[in-house]
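Encoded as structure tokens, the structure appears first; notes follow it.
All protein chains of the complex are present and in place, except for one that has been dropped.
Coming up: subunit A.
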């Protein structure tokens, strides 16, 4: 008897009757509501302060937001990011597969690539490529250890744009190699074995079986990487890469409207990263095929759900 009390049955109530209509009420999260209210008030205050601050020069912000020189920078940032991402993804795939290969030489090369390009700052790499002519005044193709070959002055070949693509792309490649490798490792070995048992070659197993499944694991960090790259591309401003930040600096160097122009740049970066976020959602949904339960939620539903501070838990979250 006393044992029953100890095991929590002390306040047992009468057993329910079948005739009763018992309703369940989910747990309410009142502290969450209070926290949300406080955050909202603080946000409103911040926005009103910014909106009425004369130093913000909102008219300047509006003016420069769509000025040709800034738009030129936005375009360059997009081009640069897309090209570096393509280069980086390609390198990442190649080096990840090399890293997983049976061939020790390929594994070692891949390891050192990641070690070097992940281990040195992007900015240093960018400046290095930009100043390549200090090391090699002329570059070209030829037979090693002979004078046979064709070449050109380095500075005429390695433009700021090429230096930017090389610096960022090689760096992204190192991170992508690790992301892809993680994705490949996440796939059950039984998958490649089943495919091998059907007579598929290793290349085919990678392409048809492992990578498509690894995509689900690879995509979220890749989206992260892309957004990171959008912002990291602003570092090419150091080598006059002509991107959004380069243009922004050029404008405020002339008119000294530093804050409004930085706001303009920030707005554009936010717009670009938001677009990337949406794109990521659709790509992820495509590769979620076969995962019946997970893809059921639409983007709209997901947004609404995340934006509701008072959201309450329903059985199926």
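Annotations
Heads up, the rule we're going with is that a contact is a pair of C-beta atoms (placed from the backbone, for glycine too) under 8 Å apart; a residue touches a chain by one contact, two chains touch by 3 or more; residues count from 1.
Everything that follows uses one rule, which is that contacts and distances are computed from a predicted model.
Per its UniProt entry, the chain excluded from the display bears the name "ABC-type polar-amino-acid transporter", taken from "Amine oxidase domain-containing protein", "ABC-type polar-amino-acid transporter", "ATP-binding cassette domain-containing protein" or "Acyl-CoA dehydrogenase". Remark: the omitted chain is touched by one listed residue; of A:110, A:213, A:234 or A:248 this is A:213. Residue in contact with the omitted chain (choice from A:29, A:202 or A:231): A:202. One chain is missing from the display, and on subunit A it is touched by residues 188, 190-191, 193-202, 204, 208-209, 212-213, 287, 289-293.
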